[in-house]
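Every protein chain of the complex appears in place save one, which is left out.
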Amino acid sequence: MSLLAVSIPYWGQSLLRVLGGTVAILLPAGTIVYLFLFKMMSFMQSRLGPMDAGPYGSLQLVAEVGKWMQKEDLAPNGADKRIFRMAPLVVLVSTFLLVVVVPFGPDAYFTNFDGGVFYMLAVSSVSTLGILVAGWSSANKYSLLGGLRAAGQLIAYELPMVLAVVGVVIQAGTMNLQQIVWRQNSDHAAMFGWTGLGNPYLFTQIIGFVVFMIAVQAELTQVPFDMPIAESELVSGYMTEYSGFRFLIFFIAEFATVGVFTMIASVLFLGGWGVPFAWFGWKTTGPGLFDGVANWMNIAGPIILFVKMTVLSFLAMWVRFSYPRLREDQLQRFAWKVLIPVSLLNIMATAILKVVF
Amino acid sequence: MAIRAVLGSYLKGLQVTIVELAQVVKPKRLGGGAATVQYPHEKEAPPIRARGVIALREENCTVCMLCVRSCPDWCIYIEGHKELAPPRRAGGAPRKVNALDRFDIDFALCMYCGICVEVCPFDALFWSPEYEYSEPRIADLLHDVDRLGEWMETVPEAPALEVGADKKGKK
Partner (left out) sequence: MTDIADRHKLSYIAAQAADARLNVELETEGMTLNIGPQHPATHGTLRIIVRLDGEQVVWAEPSAGYMHRGYEKLTEVRTYPQVTTLVNRIDWLGSFANEVPFILAAEKLMGVEAPPRAQWIRTILFELSRIANVSLFLGDLGAQLGAVTPVFYAFRDREYVLNLIELVTGGRFHPNFDRIGGLFDDLPAGWIDETRHVMKRLRNFCDEIEDILINNVVFQKRTRGVGVIPREVALQYGLSGPNLRASGVDWDLRRDQQLPLAYDKVDFKVWTHPDGDSFARCWVRLQETREATKIVDQLIDGLPSGPIMAKVPRIIKVPAGEAWVSTENPLGEMGYYVVSKGDLGPFRVKIRSASFNNISIVPWVLRGVYIPDIVSILASLYFILGDIDR
């Protein structure tokens, strides 16, 4: 890592990566839970939310984590115990697998391989397996219904997500996420010849952005697509029988995935960790894409990405607290009949315009 | 167009929630703030007629047992005995009066209906808006004569009545 003057041995780097990964998961999850779930939802509902644990309730998360962790580890009588215990971990693992490809700075990334986008889309469906398995192994009819609904919904909404991202890939010409960031922010990135703002794909891929955000909302089973959880019918869907530490893992996984998906959305559409090079006069010379970029971007990059993630998850949460939920056949219809044709049109338009310009 | 109506309805829903958010975030002196009251730190005052707890004025009670009989839950327990009081004027016969031994109201059973307060012919029972008397043990919810007498300090004056009311309000 060129930021630090000392060279860190391999085991040190691995340790830093593990810590970094944990922070990259827990910090967005914690922020989203406190800021949006506790405070924003409460303010929208004309109340103040938790105020007693710490000033303005800031330590409520600590209290919640402590509460969940000290609960009894229950499993229902007829449940398939081994799979019941494994299911939350599968969901959490998919979040960790996703965050591996997200770039945080010019040199701050976990891995940087060329099939980044492809890998990300493939790995995001691992959580579907965890949810299905949780629903089945709970030996509870409500959980089973939740799991079945989740299977249908999550698989259906994979497609619009993939197709929305394809538009970005066509425009960027690469599947490597660092290169996508470079293309949006570099000194070559221009919108109609003006490099003032770089070229965030938000403007050209606005349809793709909207489809992606809707698909993400559905992948995270948030209202209006929260049929698998459906609190007023299925009590908690596939999570009904889980309590204590395992529920905490589901909870963290849910909000961490919100964070990670919105991080990916900001990488794909908002320019990721970068700011337009034109603001600082950095130039791209030589083989390394980010050689001209200052080293302090390794510290500022994660912060910028965090801010962009917060803005996008504010949008997702705002929608979550404002609408009722769609029935599962309605949401399937919406995915297949509306989102997929729209995203296919987007791909066609992008491809045509890419060839023309 | 249908799409415009659809989008309009979605945006309207978002607008309602964001307006509420802005309202709560506005500082109190500008009229903002949440609709809730942070209970242990701030308390709302209940109205004058609120039925919080029943207070007993012991000197008015003549042990007529009307309240005991009219309680739907039978939560009032009264014991009394007859004793002889000195005559009103010298040379008369001693009067038999009822003396109160025990007057307990079990607030664990009380339905807060107010029938006992209403039927008492001697104005010995009153409503008080005090409500913070919860106890960790359910047996402590049985308030005896002394405790009921203490509640008398919290009994407010009856409110003035609206225009057009015929007579002055009760108690």
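Labels A and B are assigned to the chains in the order they are written; within every chain, residues are numbered from 1.
Just so we're on the same page, a contact is a pair of C-beta atoms (placed from the backbone, for glycine too) under 8 Å apart; a residue touches a chain by one contact, two chains touch by 3 or more.
None of the values given here were measured: they were computed from a predicted structure.
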For the chain left out of this view, which of A:Y56, A:Y323 or A:W336 touches it?
A:Y323
For a quick check of understanding: of B:K12, B:K82 or B:R102, which residue touches the chain that isn't displayed?
B:K12
Among A:T31, A:S46 or A:S125, choose the residue that contacts the chain missing from this document, as touch is defined above.
A:S46
For a quick check of understanding: of B:G32, B:P87 or B:G114, which residue touches the chain that isn't displayed?
B:G114
In the full complex, which residues of subunit B touch the absent chain?
5-6, 9-10, 12-13, 15-17, 20, 35, 46-51, 70-72, 111-115, 118-119, 127, 159-167, 169-170
What does the interface between subunit A and the hidden chain look like in terms of residue numbers?
41, 44-47, 141-142, 145, 148-149, 223-224, 226-227, 230-233, 235, 321-330
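The definition used in the following text is that only the chains that are shown with their structure count from here on.
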Subunit A to subunit B: how many Å between their CA centres?
53
For subunit A, which residues count as touching subunit B in their complex?
40, 42-48, 51, 318-319, 321-323
Subunit A touches which residues of subunit B in the complex?
10, 13-14, 16-18, 20-21, 23-25, 34-36, 38
